[in-house]
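Coming up: subunit A.
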Amino acid sequence: MSIPAHAAGSTPRAPQAAPVLELRGICKQFPGVKALSDVGLRLFPGEVHTLMGQNGAGKSTLIKVLTGVYTPDRGQILLDGAVIRPASTLEAQRLGISTVYQEVNLCPNLSVAENIFIGRYPRRFGRIDWQAMRSQAAALLERMGIRIDVAAPLARYPLAIQQMVAISRALNVRARVLILDEPTSSLDESEVALLFGVLRQLRADGMAILFVTHFLEQTYAISDRITVMRNGEREGEYACAELSRLALVNKMVGAPDHHGADEARPGAELDAALDVGLLARAHAHAPARQPAFLLARGLGRKGALAPLDLDIHPGELLGLCGLLGSGRTEAARLLFGADKADSGAIAIDGKPRAIASPRDAIAAGIGFCSEDRKHEGAVLELSVRENIILALQARGGLLRAIPMRHQQALAEEYVRALGIKTASVETPIGSLSGGNQQKVLLARWLATAPRMLILDEPTRGIDVRAKQEIMDYVAALCRKGMAILFISSELSEVLRCSDRMLVLRDRKACGEFARGELDEHSVLQVIAAGESCA
Partner candidate 1 sequence: AKPLVIGFSQVGAESEWRTANTVSIKDAAKQAGVTLKFADAQQKQENQVKAIRSFIAQKVDVIAFSPVVESGWDTVLREAKAAKIPVVLTDRAVNVSDTSLYVTFIGSDFVEEGRRAGKWLLERAAKTPDANLNIVELQGTVGSAPAIDRKKGFEEVIAANPRLKVIRSQTGDFTRAKGKEVMEAFLKAEGKKINVLYAHNDDMAIGAIQAIEEAGLKPGTDIVVISIDGVKGAFEAMIAGKLNVTVECSPLLGPQLMQIARDVVAGKPVPKRITTVEGVFPAEVAAKEFPNRKY
Partner candidate 2 sequence: MNTMRMNPIQVRWRALLASPYFTSLVTVALLAVLLAAGGASYPGFLSLQVLFNLLIDNAFLLVIAVGISFVILSGGIDLSVGSVLALSTMVAAWLLQVWHLPPLLVIAVVLLLGAGFGAAMGALIHYFKLQPFIVTLAGMFLARGLCYLISVSSITITDPLFVAMSQTQLAVPGGFVSPGVLIALLTLALAIYMGHYTPFGRALYAVGGNEQSALMMGLAVGRSKVLVYAFSGGCAALGGVLFSFYMLSGYGLHAQGAELDAIAAVVIGGTLLSGGYGYVAGALSGVLVLGTIQTLIAFDGTLSSWWTKIVIGGLLFVFCVVQRLMGRAAA
């Protein structure tokens, strides 16, 4: 049952205490975009409050306003009933608001430990106590299930680890309000479970937690209340238990709530409605297997990946499964030539082919959408159009510039096809919301019409509805003969989509399974036991 926002306070389920943090009538305008108009939000102590909305709805902007990154054009922020005007994140932190932003904002040159502690070092005789810092950092990460060398520079670790470090950093602050903007977008379920454990404990201690995610599962697993945003406005505030999934999605996208209040809760039905059906249909008439497009034999790199055999066929969607750090990203990078393999060979269309650099791979018809959009994908100051045509142009060469009209047409086509929310194709990609940036990068590779596409977490940060559309789109391409290597931290997604799965464990392949051979449970078993290790 949905509760009108204004009435929320009077419902029995609303917390009795006064809100710690309250936003009233927040407006924020960017050149050409009204990101927030008259948005309100209430955050009570001891609750997890989830902010939901489509890509570009204004969630991240709201958080940035709240933490002093942006100054609102209008509106008030109240902390314990008193108006505050944080002018910087520093000030927000001092006021007891601790934040993890959507894009990982850490310093790649500093060590992991330092990234967690910078700004509030343990001291000894007035100087920084490195020893204590390292052991405390290691302990903090341990609590999140991560055992790494905390003295190594952050840049050495994959994005998922960096995200965990960012979260640890936020948890380490003595704060009253904790804000997490899509902290789980590249985490595995086990990590998410650990994180939720910590969050629950914090909630019990009375902390107010604001959480943003696009995963419905997670929303329902942890939140007490949900605020839905749509197009920069607040759609409404609801108690979690009283809002069905379908109703939630409908509110996010602005569809009429025709299913009514008596909608059944279980998630299965929603899944059916949202994606499985479509995908299943997509694969129902999978064409007969053609000879492999790419064959890799013994492909490996010391310290990164044990020699791996892999083949992928046109029209096939191969999923790579594994836990965080199992070597999926490494495998993808080796295939694409982003890192140099020190053993093994690759054959394309049955003919041996050296792939020593991304250029070689692209020339061979391979595309690679990296998991780290901020560092390896987006060229922030350039426009959406330029970002989209970049790879295509690079393949075409320096001199044969794609005519401007063609560029615009191409960009506009993808903006429409993927539903990218942008003022125009000439907007710098940096001012797009995270999910929309991700779509642009996907478009960059789709535009090259590759014969094989490697997708490393392609739907990271993309909202439920768009995710379905994108996976649909990809499946359609696959049906037309594109080979796809798919990596996702959402096991269920991989299971659902792929024709075949390769399971990695400890940087080694430990089994290959056909579609339908495995369910979520058995994959986890394979990963855990590693019995069928090759």
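Inclusion criterion for the candidates: all candidates are chains of the complex that A comes from, given by their letters.
Following the convention adopted for this analysis, a residue touches a chain if its C-beta (ideal position, glycine included) is under 8 Å from a C-beta of that chain, and two chains touch if they have at least 3 such contacts; residues count from 1.
Just so we're clear, the structure is a prediction, and the values are computed from it rather than from any experiment.
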Pick from 1 or 2, the complex member that touches subunit A: 2
Footprint of candidate 2 on subunit A - complex, ascending: 69, 88-90, 92-93, 99, 101, 105-110, 114-115, 118-119, 121, 127-128, 153, 169, 302-303, 506-507
